[in-house]
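The complex is shown incomplete by one protein chain, all other protein chains being positioned as in the whole.
Note that the chains are named A, B, C and D in the order they appear, and that numbering of residues resets to 1 at the start of each chain.
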Amino acid sequence: MSSVLFVALPLLFGFSTPILGYFGKNAVAYVSTLMQLFLLYLGFDLLLNEGFSIELISIAPPLGISFVVTKVSLLFVLLFTSVMTLFSLYYLSYRSEKPYRDESKFFILINMLLAASIGLVLSSDIFNIYVFFEIAGISAYILSAYEKSSSALEAGIKYLITGAVASIFLIFAIVLIYIYIGSLNLGIIAQHFELLPFQIKLLISILLLIGFGFKVEIFPLNFWVSDVYQGSSTLVNALFSAIVVKAYLFVFFHLLYLFLPHGEFSLFLIYLGAFSMLAAEVAGLRQSHLKRLFAYSSLGQVALVFTAFALQNTQAIQAALFIVLAHSVAKMGIFFALALIEKEHESMESETLKSLNSPFLRVILLISMLSLLGIPLFAGFVGKLLVLKSLALEGMLPIIMMIILASLIEAVYYFKLAGYMFTSDKRRDVLKVTWAHKTILAFLSLLLLIIGMAPFLLSEYLFEASKLMLGGVS
Amino acid sequence: MMINLSNYALGHIVLALEMSHLANFFAVLILLSMGTLLFLVKNYALPKSFYALSALLSTSLFLIVYAADYLLFFIGWEVMSITTYFLLSFSVSQKTLHKYIIFAMSSALALFIAILMIYSTQQSFLYSDARESFELMGEFQGVFFLVLILFAIFVKLGVIGFHYWLVDAYEEAHDIFTAFLSAVLSKMGVYALIILVVKVTQPMLALAIIGVMTSIIATFKAIQEDSVKRVLAYSSIAQLGYIVTVLGVADGMSGALYHSLIHTAVKLLLFINIAGVIYMTGRDKFSQLGGLIYKMPQSFVLLLIGIIVLAGMPPLGGFSSKFLIYSALLDTKYLLLLSGVMFSSASAFLYIYKLIYGVYLGHPSHKKLESAKEVSLSFLLPQYLLAFILITLGTFPALIVPYINEILLESSLTTLSFTHAGELISAFAQFNGLIVMSAFGTIFVLVVIFFVSTRSKAKEAKNRFDIAYCGEEPDESTHLHYGYSMGKELARVGILRAIIKNSSSHFYEYLGKQTLSFAELFRKIYSGKLSVNFNIAILFLLLLLWGSLR
Amino acid sequence: MFEFFNSPEVINIIVIIGSMLLFFVGLFGLLTQKHIIKIFMSIAIMETAVYLFFIGSLFKLDAIAPIMKVADDTSKFNDPIPHAMILTAIVIAMAVFALGVSFAIEYYKLSGKTNIDTMNEMRH
Amino acid sequence: MILLELLLMLLVAYGVGFLYYGLYRNITARFQRRFGPPLWQSFFDSIKFFLKEESTSHGWMFYLGPIIMMSGAITTLFFIPFFKETTNFSGLSSYGNLFVVLYLLVLGPLGNALGVGTGGNPFGAMGVTRGLSRLFALELPFYIAVIAIMSLSGSADISEIAAHQSTMYALAYPLLFIGALFSFIGMMGQSPFDVVGAPVEVYSGPASEFSGKFLALLMSQSAIYTFAKLVLMVNLFLGGAQGFLELLLKTFVLFLFVISFGSLYGRFKTPQSIDFLLKVPTTIAVIGLILATWS
Partner (left out) sequence: MEEGFLLEQKTLEGDLNSETSHQSSVDFLMNWFRKRSIFVLAYGTGCGAIEMPPTFTSRYDAERLGIRGAATPRQADVIIVSGYCSYKTLRRIIRTYEQMSNPKYVLALGSCTVNGGMYWDSYNTIKKLEDYLPVDMYVNGCMPRPESILEGFIELQKEIGAGKASSWQKYEENHEFYRKNQEAVLGEKVEPSYEADWYLYEGGL
């Protein structure tokens, strides 16, 4: 059993869709979901059998694709696969009422996205990373513009332009690396990178920062995010915030830890992250469109993860991984619930929550928001606590205060929504939620609670993972 | 008894629970409030979630009380804040709710920063290491730490300047929950003050001064209010001001603890009483109430006991705690502060009288009040229980001194001397509650006997309009209820006008507006033209490059 | 008279300077142009500049194509990796631009707008 | 024995109180170039009211109001020792302290205020409101002075405070005494702080609904209260007394001063009196406190 399957299977599925499409739309949907379930099974199999490996698919010795499965990359693979599986399961029930246009293409795209994201995490070759970077990008552009409404297209165009610019900087960096080091393998680059002259190191770092900065949604480079979230369909936003960003984040810091193991720019990145968080939350304060609001909240959370990763010590990375998990689960819950609300109310203004008549959805939204806020008993708190704890150990009081201030602002707008949901009297008719949706949403909320109440179930694994990530096994 | 929870925690954080005497004391307050308020529950059709949230709230309160480390304390604190939010959301308007949560979250997050500061010095959240950690901090850090902690606590206590949320929340909350807010949640602030400040630092004069200012200003604010619950809310603030004051001086703990107990009991009594009135009449403003004394005589007597305690009058329990507070201040020679406290205490008589006059005395201000009847036993029973406690504590003021002494011993403070339950002995003076009570009682009975037996017979007035009214004959259209405008003329006094008319709300509204326009700026940037954004990005990156190269 | 151009260093320098100029031309276009298609063109120019830079800076005059059958001395080969990379990158960029242009066309059909600054359906 | 002593104290206070009231009326009359009523006129008045055929009541709380006030007055009296350095005529003062007395002084009026409120007469409530509005301003200088005294004497026990004065505090700390004196004038219901019971403005304020024996009880308690306050003041500031003669002398001097002052001045409106009391006497008392305890 090979880790290549994680990339190959979705891609294979994607290219075989025309054949499957012959058997009807349902076939595509169910086969895709089954395939993802199988991938999930593979992932857990690897996890349980400790099947961590380095796998080379060589063309000729310097050329080739090498996949590295470690505890940390497997964590991300599992995260992506399970998010995608849940997404598909959710969509299977959702599509009976409001399917996407041209469904088989949609399944190609989400599987391509999955393949590319997993590829980003697994591959240890910088050019492969570029390729997967682009594949993930392209599928994301199309997904974002998928509804073909003018706002969706606008989102797609903006996403595409920024993505294209990002890729230029990335390839520039890769070009420089190749010119000065002469290799594309991460391990070899890591060995030689320290020996480069400072200016070159700086230039490459900045180019990488800009290239990935667009994708990891860091402050001056994240203006497109809110538009994209707002323009894209609600369900797809769950993928954007739970998979795409996370993959880029992992890759960026993976590269950072490899290239700059001594944390040369650590302080700068921490400040950048904290400032991004603050800026995003402040921007969210005046937001009334729900999708856009949660886009800002995503920006904030991602910036928090960024800060934690940038701290470059095991505890902080453990914390970052906690937040990654908690944020993915919470955002899935939120966007899944919002999709139902949007279908019913045909509006995404925050005022619609006032007329939301479904206690179940209200509670789900609430739990997810509380988790995002980092309220104790929910998963988000563990991550936030650990981040702040490691910041406190480093004595970085200003950063702590920036993060806390950002959380406060976040709390202000979340509780505005909570106020809409829990104090209003004018409700519409009861919003019926199918049992399948209920199960998935309840599962997500339960997961948040379980992680929040019993973080020690995960902490051991995450600690190992963070040690590996920092150690930079390539 | 200490329970170590480190097996279940993350990383290297040690968590622990401890059953100290102090914790038990506050747990008793929680239990007292819950026990008495449970009587009321069946009168209201409360949703199931109310009970669930209340259970969660109580759990968090016990977590706060029994935690032996800052992290568990913080978890309890935050869960308490959030649960309170949802309990408030049953009846409170959106604006108030929003005000509440902003303050509550600010408080919780400030607390979070502070405990992280404590943690960063010794890598421990435990209370037992806190004092040392605090001493290890630099001077600036220490001050900053105190400012954060005090901010967090002051918000919960509603110290003047931070009470913007409190009064509205108290007014609009469900009647049962208002009682709980005032009786218990504010006590958590007191507990936090003891745990986080008093036990960590030296006595702080600044704290005492803030406490006095709070009690004075809140008292004058209370006098101006028309809503019963708002008056009680301000009164809570003022009473907590006394506690803050006395915690700011050395050896003030006994007074603070005693007053916490008294305040919990009396505020429960008053809020339950007012809940009964609101339940019966559906009105909660002085201008809409009045003249209920002969409709609800038992409630009236109970409220009377409540206000005597609130005023700190000698025969009842209120005086015992005030006495300890005064003694502590006198003992530490904070004479001006003591006069401030006594001044505020004397000013309180006005709103205290308004409280009973506006509701029970005078004339009914509306015909609807005719249907008012005595409230049911479920309202009266808890009030009788509380009144019994308060009278007992007035008669035997030293009854709880042995328990307070154990708490003081535990914190290695000087204890109060104790002879018998009737005599309360402070560092400065003593008084015998039993004698005061029996002297007053005996004299009262004798005067009644004398008075009843005099030759002149008291005849009942024909009806409530049979009053000396300058020869005029008032009728229902005459405004005879004076409760509404009581104390309004104070605003004409120059010095008091400054207190009464100024409000922190202007500041907070200004702050909110500025924050929002700042947010608007960022929102505009985020929703701006793509090319502009690119330019901003380029500028930022150039700046960054320049900065890095330097 | 232009002999000195044949020295690899000079050629490299020319290529580097030229590609950098090209890069900044593209960047300038990206920042100043409002028409969607022009923006795509600017990005394409930037991208091309990077490719040129890569190829140009690793270009050897006297090297031969890296085909095993022609010669055994691998040291004389031109490095094949840049070419492979650039080819791949061009293909990807091609796809991206095609996608972008199709988006632009669809968008134009729906809203009649080509100016990126007037794309403000979502202004909340 | 103690009961006998208490009874005697009560009788002394009752008698002396009415005597002082008679003197007050006579002296005021002389100030106004009048002859004035007989010395015991106030006593006659109170007895007459006791002997009225009927008096109007407004329910049981109204009935209890004056009774509480009377009980408050008598209790207050019992907690104030007449003499220093002896247990004779010290009443119950060893069981209480100055704080108890300060609060007992207010207890009676507050109890009566309830009766007034029950009476339903808006003028009564108005009077009470005026009284309570004025009360805090009135008490402040007094409290400041008393606190300073307690701190100086190191005790809250009244007889100890009295015994502690080698030179009487009024002479040793004149500023404190002056501050307290302003309050005392108000506490005695003298001009310029007598707006509470203004007969024409608010229909004699709190008393407006009390007739017959209620009024009689109020008059009696007023006599007792007056004497109790005078004794308290003597104990606190004038060095206490060692015999009845000294006590009567000192109280009378104090009383004479207060009523003379009252006859000379007009009436302050409520806000005016609050304003004045918060500005002048309070400042004097604060300065006095700082001077007295500065070391």
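In the analysis below, a residue touches a chain if its C-beta (ideal position, glycine included) is under 8 Å from a C-beta of that chain, and two chains touch if they have at least 3 such contacts.
Everything numeric in this text was worked out from a predicted model, so none of it was measured.
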item: Chain not shown, its touching partners among those shown; value: B, D
item: Residue in contact with the excluded chain [from D:S183, D:S204, D:N235 or D:T282]; value: D:S204
item: Contact residue for the chain not shown (choose from D:G36, D:P174 or D:G189); value: D:G36
item: Omitted-chain contact residue, chosen from D:L51, D:L171, D:L264 or D:I290; value: D:L51
item: Interface with the undisplayed chain - residues on chain B; value: 291, 294, 364, 367, 370, 452, 458, 460-461, 463-466, 468, 470-473, 475-476
item: Residues from chain D at the interface with the omitted partner, ascending; value: 25, 29, 32-38, 41, 44-45, 47-48, 51-60, 63, 199-200, 203-204, 207-212, 215
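Throughout what follows, only the chains that are shown with their structure count from here on.
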item: Result of counting contacting C-beta pairs for A-C and B-D, higher pair; value: B-D
item: Centre-to-centre distance between chain D and chain A (centres being mean Cα positions), rounded to whole Å; value: 78
item: Touching two or more other chains - residue numbers and ranges from chain C; value: 30, 116, 119, 122, 124
item: Overlap residues in chain D, where contacts from two or more other chains coincide; value: none
item: Touching residues on chain A, where the partner in the complex is chain C; value: 62-63, 127, 130-131, 134, 137-138, 141-142, 145, 148-151, 153-158, 160-161, 163-165, 167-168, 171-172, 174-175, 178-179, 184, 226-227, 230-231, 287-289, 292
item: Chain A-facing residues of chain C, complex; value: 30, 36, 39-40, 43, 46-47, 50, 53-54, 57-58, 81-82, 84-85, 88-89, 92-93, 95-97, 99-100, 103-104, 106-107, 110-111, 116, 119, 121-122, 124
item: Partner chain D, residues of chain B touching it in the complex; value: 291, 293-294, 300, 304, 311-315, 319, 322-323, 326-327, 330, 333, 335-336, 338-339, 342-343, 346-347, 349-350, 353, 356-357, 360-363, 428-432, 435-436, 439-440, 443-444, 447-448, 451, 454-461, 464, 466-470, 479-483, 486-487, 489-490, 492-496
